[in-house]
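Read through the structure below, which is laid out as structure tokens, and then see the notes.
A single protein chain has been removed from this complex, and every other one stays in its place.
Showing subunit A:
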Amino acid sequence: MLQIPLWKRVLIIALCLAGLAMAAPNLFYPRVEAHNDALAAFEKSGALTADQAAARDAWPSWLPSGLVNLGLDLRGGAHLLAEVHVDEVYAARLKSLWPEARRVLAEERATLGAVRRVESPADELRIQIGEAAEIARAVELVRTLASPVVSLTGVGQNDLEVTGEGDIVTIRLSEAERTATDDRTMQQSLEIVRRRVDAAGTREPTIMRQGTDRILIQVPGIGSAAELKALIGTTAKLTFHQVIGRAGDANSPAGAGNIIVQGQDERDGFYILDEVAVVSGDELTDARPDTDQNGYPAVAFRFNPTGARAFGDFTANHIGEPFAIVLDNKVISAPVIQTHISGGSGIITGRFSVQEATDLAVLLRAGALPAGMTFLEERTIGPELGQDSIEAGRIAAIVGLIAVVAFMMLSYGLFGVFASVALLVNIALIFGIMSSIHATLTLPGIAGIVLTIGMAVDANVLVFERIREELRKVKGPARAIELGYEKAMSAIVDANVTTFITALILFVLGAGPVRGFAVTLIIGIATSVFTAIFVTRLLVAVWYDRRRPKQLEL
């Protein structure tokens, strides 16, 4: 059993060397990171500054350049968990149904009587008709607006649920449509958040969906969660509305289908607007900073064809009336329509500074978030704190390592040295694997590595203790070593499988730093079994072949 075939020896050594090579860049972290950043910059822009070129050349490109990702708690940065108000979209969707519903019902006004919208909860639309007797016909007409939902789960379902009771027709979104809408809302929100965060140019942000209506956003290197919130939380929801009139305060009666919106600041008072927007920012194809005829900063925009048509029709029918440009629930200007605007482009004037106009243009181009967000969880870690943690973790790991190595050597002599070599290889392998899969190292992850340093020798201890026992029973060191490995095997397997199970559960259920801990633990278990069973054994075998000791000192 001490004879290990050559191919196995080569394979073991090759794996160890590969691990060491993959781990090596982490020793030169800042240099390799600058090198990688320079390469990424080159890929993006195709050109490099002198500094970037120097950074690129500081690390030879033929060497491995994979690095362990540092978690937010080590690098510093911000973490946000946002909940998207998906039901806002239902309400907007229902609101936009009203003009269509009015049209189909008005066509049969002769039999149905007068059609009007009545107050209703946000998740439904209620329409009253004049002739209660004709309710069945009204429901039938409104149902023609419904269309089948295209989704995996809602096959055969329509998007609208229309019911009639007395003289009221009630329209709701169906379950399937809600699910489909949620998905669209989330995808859109994710995309917009991603674009906004990317625009800020930070390194490797994590933006992902969690559960049905949440988004997790982690941005390393950003100053604070508040900054990140400001970056993504600005909704920049732009709509154009018909102005019905002016109001004295926010609580004035507006009438069904109308809303009261505040002016840009207090002295502008309040406007009564038609709730249904003529066009919205979604239909913008371009927005850029510009100046108006008086040289004040403004934002020029252009609509897509649908938007342009709607805007053109509206302006043609309402010449001489004011319309309102509403941004984030404030009327930023309410110009009077002078002519029919047919080209689908125009400028927004407000009381902007140059910076504000530029920011607004960027936000409009990126698109508006389809729904509002609440931030359920936020964490900011300063870069100094992260650096302190890395430093403390490094010192603790080195001290722990030296102490364990000393303890092993004192206890097992030469075999302790073998175990210590295996331990060092083990740590290199952990870093090598983490670098090559770009796993994230967190502060608990460092603790996981230190714990692995302590526990990794366990498999070796099991074997050595067993060899000691066998030495007392059988003749000859070779046989004892052989039996030691063989008999310790089942304990090693059972002990590590159970630890692996808990680590796996940690990984599946944990989040953030805890997951980072689970990753190092899982990798640590795998590498420690590998090093104990193969690396130490190879060392022992090579030593035994050379020396052929008559007696084993263990």
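Note that contacts are C-beta pairs under 8 Å (C-beta built on N, C-alpha and C of every residue); 3 or more make two chains touch, one makes a residue touch a chain; residues count from 1.
Note that in this section contacts and distances are computed from a predicted model.
Among the names given as "Imidazole glycerol phosphate synthase subunit HisH", "FeS cluster assembly protein SufD", "Protein-export membrane protein SecF" or "NADH-quinone oxidoreductase subunit J", UniProt records the absent chain under the name "Protein-export membrane protein SecF".
The chain omitted from view is touched by exactly one of A:461, A:523 or A:540, namely A:461.
In the complete complex, the hidden chain is touched by one of A:195, A:209 or A:487, namely A:487. Interface note for the absent chain: among A:128, A:158 or A:499, the touching residue is A:499.
Those residues of subunit A that touch the chain absent from the view are 73, 81, 83, 224-226, 229-230, 374-382, 384-385, 388-389, 391-393, 395-397, 399-401, 403-404, 407-408, 410-413, 443-444, 446-447, 450-451, 453-455, 457-458, 461-462, 465, 468-469, 472, 483, 486-487, 489-491, 494-499, 501-503, 505-506, 509-511, 513-514, 517-518, 521, 553.
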